[in-house]
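Here the complex is missing a single protein chain, while all its other protein chains stay put.
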Amino acid sequence: MNIAAQINSILAALVLLTAFGLLVQRRIYGLLHLFAWQGLFLSISTGLVGYVARQHHLYISSILTLALKVIVLPYILHTLIVRLKIHKEVETVVNIPTTMLMGIALVIFSYHLTAPIRELSTLVTRSTIAVALATVMLGLLMMITRRHAVTQIIGFLAMENGLFFAATSATYGMPLVVELGVGLDILIAAFIFGIFFFHIRETFDSLDVEQMARLKEEE
Amino acid sequence: MSISPFILAASAILIFLSIPLLVPLFLRHQRLLINISSLIAAIASLLAITAGVWTVWKGSTESYIMPLGLPDLPFHLRLDPLSGFFFTVIGLLGFSVSIYSIGYVKGFLSRRPVNRLIIFYNLFMAGMFMVIIADDAFFFLISWEIMAAASYFLVMFEDEKAENRKGAFIYILVAHVGAIAILLSFGVMASLATGFENFGGYTFDAMRQTEFPIKWATVAFLLAFLGFSAKAGVFPLHAWLPEAHPVAPSNVSALMSGVMLKTAIYGIVRVTFDIIKDFPWWWGVIVLIFGLLSAVMGVLYALMQHDLKRLLAYHSVENIGIILIGIGLAMTFTSFHLPVLAALAITAGLYHTLNHAMFKGLLFMGAGAVLHATRVRNMEEMGGLIHKMPWTAALFLIGCISISALPPFNGFVSEWLTFQAFLLSPSLPSPILKLIFPLAAALLALTAALAATCFVKAFGITFLGQWRGHHTHVHEASPSMRVGMILTAVSCLFLGVFPTMVISWMDIIPEKLVGGSLTTTAGQFGWLWLTPISHSRASYSAPLVFLIILAVVLLIYIFLHTRKTAIHRGPLWDCGFEKIDTRMQYTGTSFAMPIRRILGFIFLIKETVRIEASTGTPGHNTFPRSIHYRLRVRDRMWGWIYNPVADASFWIARKTGKLQQGRIQAYLVYSFVTIIILLVLL
Amino acid sequence: MNVFSPLFVMCLQFIAVLFAAPAFAGWVRMVKCWFQGRKSAGLFQPYRDIFKLLNKDVVLAENASWIFRFTPFLVFGTTVLAGVIIPILSIDLPLSATADAIALVALFTIARFFTALAGLDIGTAFGGMGSSREKTVASMSEPAMLMAIFTVSLVSQSTSISHMVNVIAHGEFVLRPSLAFALLAFILIALAETGRIPVDNPATHLELTMIHEAMILEYSGRHLALIEWAGMMKLFLFTTLGIALFFPWGIAAAGDITFLPVAILLLLIKLFFAGIGLVLIEIGLAKMRLFRIQEFLGSAFLFATLGLLSYFMLE
Partner (left out) sequence: MTLIILLGVSFFAAIVLAFVGDRRFAPEINILGSAATFIAGVGLAVHVYYEGPMIAGGNFFFVDAFNVYLTVLTAFVSMTTAIFSRRYMRREREHGRVSHWGMRFYHAMFQLFIFAMLLALLTNNIGVLWIAMELATLSTVLLVSLYRTPTAIEAAWKYFILCGVGIAQALFGTVLLYFAAEKVLGEGGEALLWTNLIQVSGQLEPTVLRLAFVFLMVGYGTKVGLVPLHNWLPDAHSEGPTPISAVLSGLLLNIALYALVRCKVLVDLSTGTNMAGNMMMGFGLLSILVASFSLLRRKDIKRLFAYSSIEHMGIATFAFGLGGPIATFGALLHMLVHSLTKSSIFFTVGHASQMHGTQEMSKIKGLIKGNPLVGWGLVFGVMAIVGMPPFGVFTSEFLILTATMKDAPLLAPLLLLGLGVAFAALFRRVQPMISGAVPSNQMPVKASHIPIILHMVLVLIIGIYMPNFLSEWFHTAVGLLK
């Protein structure tokens, strides 16, 4: 197993770590930083894979990731948080230790799932696909366990990261047009949730999604 | 192209379909619209009658394919004697009712425009004919549902009344669920037929040529029977019928009760005898049992009603039962390969179909005339109408006699045939059936007797005695209405007096369906004697009965009236009290009391008596100021079947409602869990 | 001769039914009087009653409709028709094929149907009460009657009466439990149908007990005469029907007119005993409450059913 693969695995481990961090982090700025870090690891690993596998379009997507996930999105989120004056800790629905246990269970589960695929793959990055899936799942779990709009968005973006990571690790990246398209979509999404934060804020004067439970079937 | 029954039939349908187009032209002149559309409808019905009679006469079968529907599944049409017979039935009633409508529909003009009524009336007629002529599952169901939808809107005609909405809703619901059941049954048969994969299996022809494995045949039959009996109002699926028929305009109720239910009978006959063909004997017994149930329960519930049209509606349940008895017997005999007996039974069933169409149509038209005149449906508020509307009374009486199965009118003939079919049970191989059938016959007898009782009540309380109502300006029905009723009344008499002609006419049908026929036996003593099996077996000569009674009556009348003995009119004998008033008459409720008391366990009876003590004399109810007696007889089936089903579905609905409980986390959990489950199942 | 014999028999029977019926009614009354230790009005009193009523004027209630006036004639007509299809003296009645047993029951139903309507026509409480009760009884007795007839018709493979009688009279003689049960049922039903004690009391005009009388309470003059007469014929016919179905021996076979006198004689003897039997029943039993009648007729139905079952199980 060559050096690149080793570095790649370390990066994967770091991504997974940040994913867990996102799961357990209470402070909103912390979440933001963790998310930025995750993006960074992601883009590095993408670049690395691109270098190892001579997939030059991966450079582009790595730069794209860097720009989008490490700079633009955290910046947007940061400004939003400042504008909306959200400093207090974000409380979770399920308490942290339980969440962690569930997270670990998820990692094991996704490892089990991806085992057959890993056998099929011949890529240097094949070992990391489990991590990618785990990241997706953890992102989803985070969205479930958090009750703050911003954290939900961050969880959502973390899922996207997982997907990106899957794309680069399972295969050597999707075709460029797809990558670009995905990036564009995420950008639009970012603007949309930006608008949303203000809407929610001005109608519910807080970003706690728990309040948004009016639309239910009458009993 | 040369003129043929099929052309006539098709043109009749086309005319009916195109009458609604007249409505926009005459929006301003409603009376003109009514006259024209009704007349055209009558003409179209005449065409249909001709087509039907002709087809049965020739025993011909014509089939055409219309390039409509799906390109791979065009509409198949087929006019064979069976369809021809039902064409005749529907046409006959349609003709009289259309004429009746000229006068009747005008009664609405003072209250509302009648465009809707006219449009859907004709669509309804067209739908029924299309059902009869359809020869593939697709077109059959389309016509079936058009018929249902049109009649739904007709029941909804006076949609501001809550009872109309309720009735219409229950009706369309039962009808549609039934239709889906029929659809599934066709699905079974089509999927077994050849060429299903390329849309070939849906035609009845393809189904006819298929040998169904018994298991699937049974599934198909049960589904079809379920669906059709939902439409026919077979007990216990009858509950929609007494809700929907009374609230519809009376010309419509006449059609719904008189012929629409018969399309379901047609469906049963078509599916069992024509498409599936060979079946085990217990199918017949099932049909028989449900027939008996409907007959007895129908008449018993009818006896308890004091709403005239409701009473008639329950009698439709009864008569459908009698028809099904005939069909069921025929099925049993067929399954034991006794073609002649089967022919007798099915003739009885079909003949009663025809008869019921006639007299039930007549009765509903009469009831319509009464409603038209008195503005009430409750018999307890009528009485003495025979003086105010003699024509309607006489015609209604004919209807009553016919439906009570009294010679020499038509109801008796078909029931007599059914009895004969019953009494042939000893020739069945199965001992138990031999033994059960005569008992079933006794139940039929009970039904007939109760029906007679019920119509003594209906006619007596409504037309005889003294007027109990409030307003006095009660008028006789308009000429066109009378003509409509007279037509059916005459046909009742004709069908009762000359059964041999009719039976030899329709003899081709049993020959085609069950391979046996009655002509060999029925006709041999000439048109005078109806001898279904053999002369020594049983015989009935309606003409003679009619003539002898007539002769004797006339003779005595003349004999007694040659002598001048005056007839004095005097007051009633009032037992020495002061003048008795109309409130002291026997009411429908009190008339039915003995039977209600004897068979009370069948009904859901709620009796309440409220006594207002006369003030002053403390505590003495000996001479109360007033006594209020209230009686509610409800159908047990509501409590046993319908309400539980409704409650159950609402319970489930409440549970599914919980799924949508507002919190987004929960929804995310759903998708999360879904993924996990699917991945685990993988 | 043979050509005319059927017609001759028919006329004979017609006259017999028409004019022997009152005599039989009178006979029953006479016997009853004797048993009750009263002096009887004689065998011919019914004739005198009918004749007198025929000559009396008719008083109609104000709002009596044509139905009320038409009913007596119709009742009479149907009863006469019934009279010419039940073989009493000889089997080959040409008109016997007009209506079989089922139609016969239906004929009586017509009469009852119209009588009940007439009862309602006036609009008094009594008439309605009478019709209501009458129809209630009828709706229970008619099925039982048909059951009894079915039993006989299953035995004789036919529902045409003359054929039934023929089979039983001239077929080989076997003791049939089914027929015994049928007879029992038939007697009970006949009592109910002809309005005798214990179901109804033809002699009473006590409001609360009468059934048939309540319906015809408003009749008078010739209308009443016709109805009374028809009632007597009905009694006579039911008796002879019972005789013909269950004790037909001695009835004239098809074609031999010479046997007729014997047949007549035998019939008279049978009627003689039938009348006595009827009276015995009537004085032996008490009038029932209305709501006991369904039990009475229920048992009739039960007997008929037993007859049926025993036909299938024992024969």
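In this document, chain identifiers A, B and C correspond to the written order of the chains, with residue numbering beginning at 1 in each.
Basically, contacts are C-beta pairs under 8 Å (C-beta built on N, C-alpha and C of every residue); 3 or more make two chains touch, one makes a residue touch a chain.
Predicted, not measured: the structure shown is a model, and the values here were computed from it.
Considering the full assembly, with which of the depicted chains is the omitted chain in contact?
The chain that is not shown touches these displayed chains: A, B.
From the list B:8, B:97, B:141 or B:397, which touches the chain that is not on show?
Only one of B:8, B:97, B:141 or B:397 touches the chain omitted from view, namely B:141.
Out of B:87, B:124, B:186 or B:228, which residue would touch the omitted chain in the full complex?
Reading the full complex, the residue touching the unseen chain is B:186.
Contact with the hidden chain only, please: which chain B residues?
Residues of chain B in touch with the missing chain: 68-72, 137-138, 141-146, 148-149, 156, 159-160, 165, 168-169, 172-173, 176-177, 180-181, 183-184, 186-188, 190-191, 196-199, 202, 219, 649-650, 652-657, 659-660, 664, 667-668, 670-671, 674-675, 678-679, 682.
At which residues does chain A meet the chain that is not included here?
55, 113, 116-117, 120-121, 133, 136, 140, 143, 149, 152, 156, 159-160, 162-163, 166-167, 170-172, 174-178, 181-182, 184-185, 188-189, 192-193, 195-196, 199-200, 203-204, 209, 212-215, 217-218
One rule holds for everything that comes next: only the chains that are shown with their structure count from here on.
Could you tell me which two chains share the largest number of C-beta contact pairs?
The chain pair sharing the largest number of C-beta contacts is B-C.
Comparing centres built from CA atoms, which chain ends up most distant from chain B?
Looking at centroid distances, A is the chain farthest away.
Taking each chain's centre as the mean position of its Cα atoms, how many Å separate chain A from chain B?
Here chain A and chain B have centroids separated by 70 Å.
How far is the middle of chain B from the middle of chain C, if each middle is the mean of its Cα atoms, in Å?
36
Could you please specify the touching residues of chain A with respect to chain B in the complex?
Touching chain B: residues 93, 109, 113, 140-141, 143-145, 147, 152, 209-210, 212-219 of chain A.
Which residues of chain C touch chain B in their complex?
Spelled out, the residues of chain C in touch with chain B are 54-63, 65-67, 73-74, 76-78, 80-81, 84, 95, 97-100, 102-103, 106-107, 109-110, 112-113, 116-117, 119-125, 127-129, 131-133, 135-136, 138-140, 142-143, 146-147, 150, 153-154, 157-160, 163, 207, 217-218, 221-222, 226, 290-291, 294, 301, 304-305, 308-309, 312.
Going by the contact rule at the top, pick out the chain B residues touching chain C in the complex.
383-384, 386-387, 393, 397, 401, 404-407, 412, 416, 419-420, 423, 426, 431, 434-435, 438-439, 441-443, 445-446, 448-450, 452-453, 456-457, 459-461, 464-466, 529, 535-541, 544-545, 548-550, 552-553, 556-557, 560, 565-575, 580, 582, 584-587, 590-595, 597-598
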